[in-house]
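Okay, structure first, notes after.
Every protein chain but one is kept in place in this view of the complex.
Here is chain A:
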(Lines give C-alpha, C1' and ligand atoms only; values in the text may rest on other atoms or scores of the structure.)
Protein backbone atom coordinates (compact mmCIF):
# COMPACT_ATOMS: atom_id res chain seq x y z
CA UNK A 1 0.00 0.00 0.00
CA UNK A 2 1.23 3.40 -0.92
CA UNK A 3 -0.69 6.62 -0.57
CA UNK A 4 1.83 9.15 -1.75
CA UNK A 5 1.91 10.47 -5.29
CA UNK A 6 4.91 10.49 -7.62
CA UNK A 7 6.80 13.74 -8.36
CA UNK A 8 5.25 13.78 -11.86
CA UNK A 9 1.81 13.54 -10.32
CA UNK A 10 2.60 16.30 -7.85
CA UNK A 11 3.69 18.46 -10.77
CA UNK A 12 0.40 17.65 -12.47
CA UNK A 13 -1.34 18.80 -9.28
CA UNK A 14 0.39 22.16 -9.49
CA UNK A 15 -0.58 22.50 -13.12
CA UNK A 16 -4.26 21.86 -12.34
CA UNK A 17 -4.26 24.15 -9.32
CA UNK A 18 -2.68 27.06 -11.11
CA UNK A 19 -4.97 26.75 -14.13
CA UNK A 20 -8.01 26.75 -11.85
CA UNK A 21 -6.68 29.70 -9.84
CA UNK A 22 -6.21 31.67 -13.07
CA UNK A 23 -9.49 30.75 -14.71
CA UNK A 24 -12.11 30.15 -12.03
CA UNK A 25 -12.34 33.86 -11.37
CA UNK A 26 -13.69 37.03 -12.95
CA UNK A 27 -16.78 36.14 -14.98
CA UNK A 28 -16.70 32.63 -13.44
CA UNK A 29 -16.49 33.79 -9.83
CA UNK A 30 -20.27 33.40 -9.61
CA UNK A 31 -20.29 29.66 -10.36
CA UNK A 32 -17.91 28.74 -7.56
CA UNK A 33 -19.36 25.96 -5.44
CA UNK A 34 -22.62 25.94 -7.41
CA UNK A 35 -24.49 23.31 -9.38
CA UNK A 36 -24.85 19.63 -8.76
CA UNK A 37 -27.97 17.82 -7.60
CA UNK A 38 -30.27 20.23 -5.80
CA UNK A 39 -28.65 23.24 -7.39
CA UNK A 40 -28.75 21.99 -10.96
CA UNK A 41 -31.16 24.65 -12.18
CA UNK A 42 -29.00 27.56 -11.10
CA UNK A 43 -26.65 29.55 -13.34
CA UNK A 44 -27.13 27.11 -16.21
CA UNK A 45 -25.76 29.38 -18.97
CA UNK A 46 -22.79 30.44 -16.87
CA UNK A 47 -21.99 26.83 -16.06
CA UNK A 48 -22.27 25.82 -19.71
CA UNK A 49 -19.80 28.60 -20.52
CA UNK A 50 -17.54 27.21 -17.79
CA UNK A 51 -17.66 23.78 -19.47
CA UNK A 52 -16.33 25.39 -22.66
CA UNK A 53 -13.66 27.18 -20.67
CA UNK A 54 -12.61 23.88 -19.13
CA UNK A 55 -12.29 22.44 -22.60
CA UNK A 56 -10.08 25.34 -23.71
CA UNK A 57 -7.70 24.36 -20.95
CA UNK A 58 -7.96 20.70 -21.90
CA UNK A 59 -9.73 19.80 -18.66
CA UNK A 60 -12.84 18.02 -19.89
CA UNK A 61 -12.86 14.24 -20.24
CA UNK A 62 -9.30 13.93 -18.98
CA UNK A 63 -9.69 10.21 -18.37
CA UNK A 64 -10.63 9.48 -21.98
CA UNK A 65 -7.90 8.02 -24.20
CA UNK A 66 -5.83 10.56 -26.15
CA UNK A 67 -7.12 9.33 -29.51
CA UNK A 68 -10.58 10.58 -28.51
CA UNK A 69 -9.31 13.93 -27.35
CA UNK A 70 -8.83 13.10 -23.68
CA UNK A 71 -5.53 13.22 -21.81
CA UNK A 72 -5.43 9.50 -21.14
CA UNK A 73 -4.96 10.61 -17.53
CA UNK A 74 -4.03 7.89 -15.07
CA UNK A 75 -6.35 7.08 -12.19
CA UNK A 76 -4.00 9.03 -9.92
CA UNK A 77 -4.22 12.10 -12.13
CA UNK A 78 -7.98 11.89 -12.24
CA UNK A 79 -8.02 11.72 -8.45
CA UNK A 80 -5.72 14.73 -8.28
CA UNK A 81 -7.81 16.67 -10.77
CA UNK A 82 -10.95 16.07 -8.75
CA UNK A 83 -9.23 17.03 -5.50
CA UNK A 84 -7.90 20.27 -6.89
CA UNK A 85 -11.18 21.04 -8.58
CA UNK A 86 -12.86 20.66 -5.19
CA UNK A 87 -10.28 22.77 -3.43
CA UNK A 88 -10.77 25.54 -5.95
CA UNK A 89 -14.57 25.43 -5.53
CA UNK A 90 -15.24 24.23 -9.07
CA UNK A 91 -18.97 24.10 -9.88
CA UNK A 92 -20.95 20.87 -10.37
CA UNK A 93 -20.31 19.64 -13.90
CA UNK A 94 -23.30 20.04 -16.16
CA UNK A 95 -21.64 17.75 -18.70
CA UNK A 96 -21.13 14.83 -16.36
CA UNK A 97 -23.69 12.52 -18.00
CA UNK A 98 -21.89 12.89 -21.32
CA UNK A 99 -18.39 12.75 -19.90
CA UNK A 100 -18.87 9.83 -17.53
CA UNK A 101 -21.74 7.81 -19.01
CA UNK A 102 -22.50 8.48 -22.68
CA UNK A 103 -18.88 9.06 -23.77
CA UNK A 104 -17.30 6.03 -22.12
CA UNK A 105 -20.18 3.84 -23.37
CA UNK A 106 -19.58 5.02 -26.92
CA UNK A 107 -15.83 4.56 -26.53
CA UNK A 108 -16.27 1.01 -25.24
CA UNK A 109 -19.11 -0.24 -27.42
CA UNK A 110 -19.70 2.35 -30.18
CA UNK A 111 -18.78 2.32 -33.87
CA UNK A 112 -16.08 4.55 -35.35
CA UNK A 113 -18.74 6.71 -36.93
CA UNK A 114 -20.46 7.18 -33.55
CA UNK A 115 -17.18 8.13 -31.95
CA UNK A 116 -16.53 10.77 -34.60
CA UNK A 117 -20.04 12.09 -34.45
CA UNK A 118 -20.59 12.33 -30.70
CA UNK A 119 -17.35 12.46 -28.76
CA UNK A 120 -16.13 15.89 -29.93
CA UNK A 121 -19.30 17.65 -28.77
CA UNK A 122 -18.97 16.17 -25.29
CA UNK A 123 -15.29 17.00 -25.19
CA UNK A 124 -15.83 20.64 -26.20
CA UNK A 125 -18.47 21.11 -23.50
CA UNK A 126 -20.99 22.06 -26.18
CA UNK A 127 -23.30 19.07 -26.34
CA UNK A 128 -25.08 17.75 -23.30
CA UNK A 129 -26.65 14.37 -22.69
CA UNK A 130 -29.43 12.82 -20.67
CA UNK A 131 -30.21 9.26 -19.67
CA UNK A 132 -33.46 7.70 -20.91
CA UNK A 133 -33.83 4.55 -18.87
CA UNK A 134 -36.75 4.84 -16.43
CA UNK A 135 -40.38 4.57 -17.52
CA UNK A 136 -43.69 4.66 -15.67
CA UNK A 137 -43.68 0.86 -15.41
CA UNK A 138 -39.92 0.40 -15.33
CA UNK A 139 -38.32 1.89 -12.24
CA UNK A 140 -36.42 -0.45 -9.99
CA UNK A 141 -37.44 -3.14 -12.45
CA UNK A 142 -35.60 -1.42 -15.27
CA UNK A 143 -35.73 -4.41 -17.59
CA UNK A 144 -39.48 -3.92 -17.83
CA UNK A 145 -39.15 -1.06 -20.36
CA UNK A 146 -42.00 -0.82 -22.84
CA UNK A 147 -40.69 1.88 -25.20
CA UNK A 148 -40.49 0.35 -28.66
CA UNK A 149 -38.08 0.80 -31.52
CA UNK A 150 -39.25 -0.24 -34.97
CA UNK A 151 -36.84 -0.41 -37.88
CA UNK A 152 -37.64 0.88 -41.36
CA UNK A 153 -35.15 -0.41 -43.81
CA UNK A 154 -34.34 1.82 -46.80
CA UNK A 155 -31.91 -0.46 -48.62
CA UNK A 156 -30.38 -3.90 -48.50
CA UNK A 157 -27.10 -2.59 -47.01
CA UNK A 158 -28.80 -2.10 -43.63
CA UNK A 159 -29.41 1.62 -43.92
CA UNK A 160 -32.68 2.92 -42.55
CA UNK A 161 -34.30 4.52 -39.55
CA UNK A 162 -35.44 3.37 -36.14
CA UNK A 163 -38.75 4.86 -35.01
CA UNK A 164 -38.96 5.09 -31.25
CA UNK A 165 -42.26 5.38 -29.39
CA UNK A 166 -42.99 5.37 -25.71
CA UNK A 167 -42.55 7.35 -22.54
CA UNK A 168 -39.53 7.96 -20.35
CA UNK A 169 -39.79 9.57 -16.97
CA UNK A 170 -37.57 11.26 -14.36
CA UNK A 171 -35.14 12.17 -17.14
CA UNK A 172 -32.71 14.58 -15.51
CA UNK A 173 -31.62 17.63 -17.50
CA UNK A 174 -33.55 16.47 -20.61
CA UNK A 175 -34.54 20.12 -21.12
CA UNK A 176 -30.88 21.16 -21.32
CA UNK A 177 -29.71 18.26 -23.44
CA UNK A 178 -28.92 17.87 -27.12
CA UNK A 179 -28.99 14.05 -26.94
CA UNK A 180 -30.48 11.23 -24.96
CA UNK A 181 -29.34 7.62 -24.69
CA UNK A 182 -32.44 5.50 -24.66
CA UNK A 183 -33.08 1.86 -24.01
CA UNK A 184 -36.02 0.56 -26.00
CA UNK A 185 -37.39 -2.77 -27.08
CA UNK A 186 -36.24 -3.82 -30.55
CA UNK A 187 -38.05 -7.14 -30.37
CA UNK A 188 -41.72 -6.56 -29.51
CA UNK A 189 -42.18 -10.19 -28.42
CA UNK A 190 -39.31 -10.05 -25.93
CA UNK A 191 -39.45 -9.70 -22.17
CA UNK A 192 -37.02 -8.57 -19.47
CA UNK A 193 -33.33 -8.13 -20.43
CA UNK A 194 -33.61 -9.66 -23.85
CA UNK A 195 -34.59 -7.84 -27.03
CA UNK A 196 -33.48 -4.34 -25.97
CA UNK A 197 -31.51 -1.80 -27.98
CA UNK A 198 -29.31 1.14 -26.86
CA UNK A 199 -30.04 4.24 -28.96
CA UNK A 200 -28.41 7.64 -29.34
CA UNK A 201 -31.32 9.99 -29.95
CA UNK A 202 -31.32 13.65 -30.96
CA UNK A 203 -33.66 15.63 -28.69
CA UNK A 204 -34.41 18.48 -31.10
CA UNK A 205 -36.89 16.75 -33.41
CA UNK A 206 -40.68 16.66 -33.83
CA UNK A 207 -41.07 13.17 -32.34
CA UNK A 208 -39.60 14.17 -28.95
CA UNK A 209 -41.58 16.14 -26.36
CA UNK A 210 -40.07 17.15 -23.04
CA UNK A 211 -42.39 18.02 -20.19
CA UNK A 212 -40.85 19.22 -16.94
CA UNK A 213 -41.97 17.56 -13.69
CA UNK A 214 -42.20 19.79 -10.67
CA UNK A 215 -40.25 18.32 -7.77
CA UNK A 216 -40.87 18.76 -4.08
CA UNK A 217 -38.24 21.50 -4.27
CA UNK A 218 -40.63 23.49 -6.45
CA UNK A 219 -38.09 23.34 -9.29
CA UNK A 220 -37.89 21.06 -12.30
CA UNK A 221 -34.61 19.30 -12.92
CA UNK A 222 -36.15 16.15 -14.29
CA UNK A 223 -38.78 15.58 -16.95
CA UNK A 224 -41.15 13.30 -18.72
CA UNK A 225 -39.95 12.61 -22.23
CA UNK A 226 -42.44 11.40 -24.82
CA UNK A 227 -41.24 9.66 -27.96
CA UNK A 228 -43.72 9.55 -30.82
CA UNK A 229 -42.02 7.88 -33.74
CA UNK A 230 -38.87 9.77 -32.91
CA UNK A 231 -36.20 9.07 -35.50
CA UNK A 232 -32.86 7.49 -34.88
CA UNK A 233 -30.62 6.56 -37.77
CA UNK A 234 -29.59 2.92 -38.22
CA UNK A 235 -26.04 4.01 -37.51
CA UNK A 236 -27.02 5.37 -34.09
CA UNK A 237 -27.74 2.15 -32.25
CA UNK A 238 -24.85 1.12 -29.99
CA UNK A 239 -24.17 -2.59 -30.27
CA UNK A 240 -26.57 -4.86 -32.11
CA UNK A 241 -30.34 -4.81 -31.65
CA UNK A 242 -30.99 -7.09 -28.68
CA UNK A 243 -27.72 -6.19 -26.97
CA UNK A 244 -28.95 -3.02 -25.29
CA UNK A 245 -28.92 -4.44 -21.78
CA UNK A 246 -25.33 -5.54 -22.09
CA UNK A 247 -24.32 -2.06 -23.27
CA UNK A 248 -26.33 -0.32 -20.56
CA UNK A 249 -24.82 -2.43 -17.80
CA UNK A 250 -21.37 -2.94 -19.32
CA UNK A 251 -19.81 0.20 -18.08
CA UNK A 252 -20.56 -0.19 -14.44
CA UNK A 253 -17.76 -2.68 -14.01
CA UNK A 254 -15.04 -0.69 -15.74
CA UNK A 255 -15.80 2.69 -14.38
CA UNK A 256 -14.73 1.93 -10.81
CA UNK A 257 -15.97 5.21 -9.56
CA UNK A 258 -13.58 7.90 -10.78
CA UNK A 259 -16.58 10.16 -11.31
CA UNK A 260 -17.65 9.67 -7.70
CA UNK A 261 -14.68 11.75 -6.63
CA UNK A 262 -16.22 14.66 -8.45
CA UNK A 263 -19.33 14.19 -6.38
CA UNK A 264 -17.39 14.04 -3.14
CA UNK A 265 -16.01 17.49 -3.79
CA UNK A 266 -19.53 18.89 -3.77
CA UNK A 267 -20.24 17.08 -0.55
CA UNK A 268 -17.12 18.64 0.95
CA UNK A 269 -18.30 22.10 -0.06
CA UNK A 270 -21.68 21.46 1.56
CA UNK A 271 -20.07 20.09 4.69
CA UNK A 272 -17.76 23.11 4.95
CA UNK A 273 -20.76 25.40 4.67
CA UNK A 274 -22.44 23.55 7.55
CA UNK A 275 -19.32 23.81 9.72
CA UNK A 276 -19.05 27.50 8.99
CA UNK A 277 -22.68 28.04 9.89
CA UNK A 278 -22.36 25.98 13.08
CA UNK A 279 -19.46 28.12 14.22
CA UNK A 280 -21.33 31.30 13.42
CA UNK A 281 -24.71 30.49 15.00
CA UNK A 282 -23.53 28.65 18.09
CA UNK A 283 -24.61 25.16 17.01
CA UNK A 284 -20.95 24.19 17.34
CA UNK A 285 -21.40 24.34 21.11
CA UNK A 286 -24.27 21.87 21.16
CA UNK A 287 -22.82 18.49 22.22
CA UNK A 288 -25.35 16.44 20.24
CA UNK A 289 -24.68 18.40 17.06
CA UNK A 290 -20.92 18.23 17.62
CA UNK A 291 -21.22 14.47 17.57
CA UNK A 292 -23.20 14.51 14.33
CA UNK A 293 -20.89 17.00 12.64
CA UNK A 294 -17.89 14.84 13.54
CA UNK A 295 -19.77 11.77 12.34
CA UNK A 296 -20.46 13.45 9.00
CA UNK A 297 -16.79 14.38 8.68
CA UNK A 298 -15.73 10.82 9.47
CA UNK A 299 -18.26 9.50 6.97
CA UNK A 300 -16.98 11.73 4.18
CA UNK A 301 -13.35 10.84 4.84
CA UNK A 302 -14.18 7.15 4.73
CA UNK A 303 -16.09 7.69 1.50
CA UNK A 304 -12.86 8.99 0.01
CA UNK A 305 -10.74 6.13 1.36
CA UNK A 306 -13.32 3.72 0.04
CA UNK A 307 -13.09 5.24 -3.44
CA UNK A 308 -9.33 5.04 -3.26
CA UNK A 309 -9.67 1.34 -2.58
CA UNK A 310 -12.10 1.03 -5.48
CA UNK A 311 -9.72 2.81 -7.80
CA UNK A 312 -6.79 0.64 -6.78
CA UNK A 313 -8.92 -2.49 -7.10
CA UNK A 314 -8.83 -5.47 -9.43
CA UNK A 315 -7.55 -4.79 -12.91
CA UNK A 316 -10.05 -7.22 -14.35
CA UNK A 317 -12.80 -4.65 -13.92
CA UNK A 318 -14.87 -6.91 -11.69
CA UNK A 319 -16.89 -5.07 -9.12
CA UNK A 320 -15.33 -5.58 -5.70
CA UNK A 321 -17.03 -5.46 -2.34
CA UNK A 322 -15.96 -1.92 -1.58
CA UNK A 323 -17.48 -0.88 -4.91
CA UNK A 324 -20.74 -2.73 -4.25
CA UNK A 325 -21.44 -0.79 -1.05
CA UNK A 326 -20.57 2.55 -2.58
CA UNK A 327 -24.00 3.77 -3.74
CA UNK A 328 -25.78 2.72 -0.56
CA UNK A 329 -23.00 4.30 1.49
CA UNK A 330 -22.86 7.72 -0.12
CA UNK A 331 -26.61 8.11 -0.63
CA UNK A 332 -27.32 7.35 3.02
CA UNK A 333 -24.47 9.57 4.19
CA UNK A 334 -25.71 12.48 2.08
CA UNK A 335 -29.30 12.09 3.22
CA UNK A 336 -28.08 12.32 6.81
CA UNK A 337 -26.03 15.40 5.91
CA UNK A 338 -29.19 17.08 4.64
CA UNK A 339 -30.93 16.51 7.94
CA UNK A 340 -27.84 17.69 9.82
CA UNK A 341 -27.80 20.91 7.80
CA UNK A 342 -31.35 21.71 8.88
CA UNK A 343 -30.63 20.89 12.51
CA UNK A 344 -27.59 23.16 12.47
CA UNK A 345 -29.72 25.94 10.93
CA UNK A 346 -32.12 25.43 13.80
CA UNK A 347 -35.19 27.65 13.90
CA UNK A 348 -34.07 29.48 10.77
CA UNK A 349 -34.28 26.22 8.78
CA UNK A 350 -37.99 26.82 8.15
CA UNK A 351 -37.65 30.35 6.85
CA UNK A 352 -37.22 30.61 3.08
CA UNK A 353 -35.22 33.21 1.21
CA UNK A 354 -38.35 34.40 -0.53
CA UNK A 355 -41.74 33.68 -2.08
CA UNK A 356 -43.14 31.72 -3.74
CA UNK A 357 -40.72 28.96 -2.73
CA UNK A 358 -37.20 30.34 -2.83
CA UNK A 359 -35.06 27.78 -1.01
CA UNK A 360 -31.66 28.61 0.39
CA UNK A 361 -28.76 26.41 -0.64
CA UNK A 362 -28.78 24.15 2.39
CA UNK A 363 -32.56 23.90 2.35
CA UNK A 364 -32.50 22.87 -1.27
CA UNK A 365 -29.72 20.38 -0.55
CA UNK A 366 -31.74 18.96 2.33
CA UNK A 367 -34.84 18.38 0.24
CA UNK A 368 -32.86 17.05 -2.68
CA UNK A 369 -31.01 14.47 -0.62
CA UNK A 370 -34.28 12.62 -0.27
CA UNK A 371 -33.81 11.57 -3.91
CA UNK A 372 -30.27 10.28 -3.46
CA UNK A 373 -31.53 7.08 -1.92
CA UNK A 374 -33.97 6.61 -4.84
CA UNK A 375 -32.27 7.38 -8.16
CA UNK A 376 -29.57 5.19 -9.63
CA UNK A 377 -30.96 2.15 -7.77
CA UNK A 378 -32.81 2.69 -4.49
CA UNK A 379 -31.30 1.76 -1.14
CA UNK A 380 -33.53 -1.32 -1.07
CA UNK A 381 -32.36 -2.42 -4.51
CA UNK A 382 -28.74 -1.81 -3.47
CA UNK A 383 -29.23 -4.03 -0.44
CA UNK A 384 -30.74 -6.75 -2.61
CA UNK A 385 -27.72 -6.55 -4.90
CA UNK A 386 -25.23 -6.68 -2.02
CA UNK A 387 -26.99 -9.59 -0.33
CA UNK A 388 -27.28 -11.57 -3.54
CA UNK A 389 -24.05 -10.82 -5.39
CA UNK A 390 -21.61 -10.21 -2.56
CA UNK A 391 -23.02 -12.45 0.15
CA UNK A 392 -24.49 -15.17 -2.04
CA UNK A 393 -27.94 -15.07 -0.46
CA UNK A 394 -30.98 -16.31 -2.43
CA UNK A 395 -32.39 -14.09 -5.17
CA UNK A 396 -35.69 -12.29 -4.80
CA UNK A 397 -38.65 -14.16 -6.25
CA UNK A 398 -40.07 -12.51 -9.41
CA UNK A 399 -43.73 -12.00 -10.15
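Odds and ends about this structure:
Following the convention adopted for this analysis, contacts are C-beta pairs under 8 Å (C-beta built on N, C-alpha and C of every residue); 3 or more make two chains touch, one makes a residue touch a chain; residues count from 1.
Operating definition for what follows: contacts and distances are computed from a predicted model.
Of the names listed as "Acyl-CoA/acyl-ACP dehydrogenase", "ABC transporter permease", "Phosphate import ATP-binding protein PstB 3" or "Oxidoreductase", the one that matches the UniProt record for the absent chain is "Acyl-CoA/acyl-ACP dehydrogenase". Considering A:19, A:151, A:226 or A:329, the position touching the chain not shown turns out to be A:329 (whole complex). Of the listed positions A:159, A:240 or A:298, the one in contact with the omitted chain in the full complex is A:298.
The chain not shown here touches chain A at positions 1-5, 9, 75-76, 79, 275, 278-279, 284, 287, 290-291, 293-295, 297-298, 301-302, 305-306, 308-309, 311-313, 321-322, 324-325, 328-329, 380, 382-384, 386-388, 390-394, 396.
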